[in-house]
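In this view, the complex is presented without one of its protein chains, the others remaining in place.
Chain IDs A, B and C follow the sequence of writing; residue 1 opens each chain.
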């Protein structure tokens, strides 16, 4: 991990409110694992004060320059405009200077190399699943991706996932794209069909909670990627903790989302606390 | 005066570090007098917190639209990049939304309609003299403008002043444009030639102090435009005061630069206090 | 919400009562940031805001401090105006005529250099029928007690409030300083001494240095910090004071947007004052009032009292 003082290559709206940003980052790709994230500094001046965490969508190289210079390496993030920081980000342009800390955190464990893998992504939670899908497929796994969103606007990168060789299943709350209904209903059906699958999920907390219940009931292994408010991203501030399984007031277990996570094996988390803590993160500065 | 929520028409660098900004402002021109100023809100978000005061360079109308719409009225300011606020301003573009409070303050008294008028401007202090020159010439006066700067970069709008019918005399500290030396030396010479002249001046405080001494010695009337740190610009915060002539600790006289000024008849000011107060305004936020 | 929906909806009641005076809504300027009202008349309809609060008044005119008196800081500003004001006589003669023309309650902020002066100004305020209430600023140094600020010592605060209460025949709001270890102690002291309402916070004492001249950026060396930077401290203190007293509390400190005002109302302030934000945007109070109304409509609140003190702990 490293602090990149770098610049934006491109920043485009890909669906209403969703943006893809490519950022120049030499040497980033070889260090990055699926499920890791970056701390992005929106601009040099205030506000916002703190960096914003974003999952790594993918890394890659731009085509080589015609003047024979080596191809440029980039990291790509996908973000949804939700508040002050992401609003400013939406106004950034190619060439604008930004800072990026990463790759950070513990990503998905892809060591189990065989069998069915089911990925469940809700809205912006699709982001870390792209690199994951790529790695799983490279490992020889069969990957099915259940994409959920409130409306069609929340579904993106379908073609790119399919190009990797992923079978995609789309569901939206309003039926504006794919099946009408919750992505978790699709998951239940798939698990009946593939009872030995391993599940990986990222998305809003209520969705993750439901995915956890379903997987626990089916005794299927699950890894989830969580979001918590973060100040440092490197384990120094202790602001981003979640309660681990078996946490009690007398025998507390707090795990840093930024270093132990953001990806956790679901059995190591205290799901009752996650449900109730109302840690919606966001909010007006 | 009024709070304009408006937008920028153009924002151009006219000399290294000096910018001219035209801002849409319907109805502004008929209310504005030479020497008045505006409080400019750099952007809706922080920083900077406070508005910045700028003299009115001129007001006018853009040529009428081809589609038959009435011509657009604008106010134009000229600013020098010196700190955080003006740096952000330099990055603004046509169409960017800004807010403008004005016209504010008491401008120059041009009621003495005859005779020789000598205008002395140092660097960015040239700004309020343009509208003043226009009005004096319209009143039938002869106007001579002594323009001073450290280098040629600090001299701007020469042609525009000349187009008004003003005779201009340039001097720079380094001789890179016009005569080498201080503008106050030129003033002394001119006052020998035109002992009945009235003097109007705007520029850095040391220059104004020298102009005051020269005019006082020659018993020539002088009006000066001052700069003070301002929070409100409308007489509410009492942050921008200067000491009036005869100020004592027992019998204090504090005058608001934003409402009594920014233009003062020089005999009403306590020049000893102005010299020593070290109120350099600026500074790092 | 669409314009049409808005028109169909009953407008929520924003009226509140502070120390016996009825306000059409809970938003008013903070003393010292709104002159004597007239300065802002060109920019906003004075009959839209809840009340007008004057610059702090003293018995005699006060010249204030040498300059520089203000300096910008990160998301805030320092000021050491030194309570410059025209004095109570000139206020009556030159400033009241305008204020009389406005159909909005006027709150006179005032202070004294000595205990006696506090009492005397209070008496003089009785003679102005159009003054709806007085706001007592106890953030001034108590010259007799070696310059210790009245408002930082519960004993001194109690004394000055008791005296003013005796002399004043109008509702009394007491304004607290945040520069104390425990604001609830002072709040309880002034409540017991007869305050009808409490407003807080005044400015936090701060300082800033020009590194090139190595001089303070305020001639007075230190100044009062105000603006968005101090809001979290203000919200905390208002929350504490609301818990500690039973008189209504007016929340002040860094309010610039509707949701800033809502934070104070939710922790239990009955009304709010907007200070530094007036300088940044002279129409800030109107935007805040509209925003509070819109929030109430969105949340299905038909009376602002359902919002006040609705903090969930």
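Keep in mind that, in the parts below, a residue touches a chain if its C-beta (ideal position, glycine included) is under 8 Å from a C-beta of that chain, and two chains touch if they have at least 3 such contacts.
Computed from a prediction, not measured in an experiment: that's the story for all the values here.
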**Fill in**
Which of C:46, C:235 or C:304 touches the missing chain? It is C:235
**Prompt:** Mind pulling the subunit C residues that touch the left-out chain?
**Reply:** 73-76, 78, 152, 179-182, 204-209, 211, 213-216, 221-222, 225, 228-233, 235-236, 239, 254, 259, 262-263, 266-267, 295, 310-313
**Item:** subunit A residues that touch the omitted chain in the full complex
**Value:** 1-3, 41, 46-51, 99, 101, 228-242, 252-254, 277-281, 283-285
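Assume only the chains that are shown with their structure count from here on.
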**Request:** Just grab the chain with the largest centre-to-centre distance to subunit A, centres being mean Cα coordinates.
**Result:** B
**Asked** Rounded to the nearest whole Å, what is the centre-to-centre distance of subunit A and subunit B, using the mean of the C-alpha atoms as each centre?
**Response** 54
**Asked** Roughly how many whole angstrom separate the Cα centroids of subunit B and subunit C?
**Response** 35
**Fill in**
Each of the following residues of subunit C touches two or more other chains, namely 74-75
**Prompt:** Of all residues in subunit B, which are in touch with two or more distinct other chains?
**Reply:** 46-47
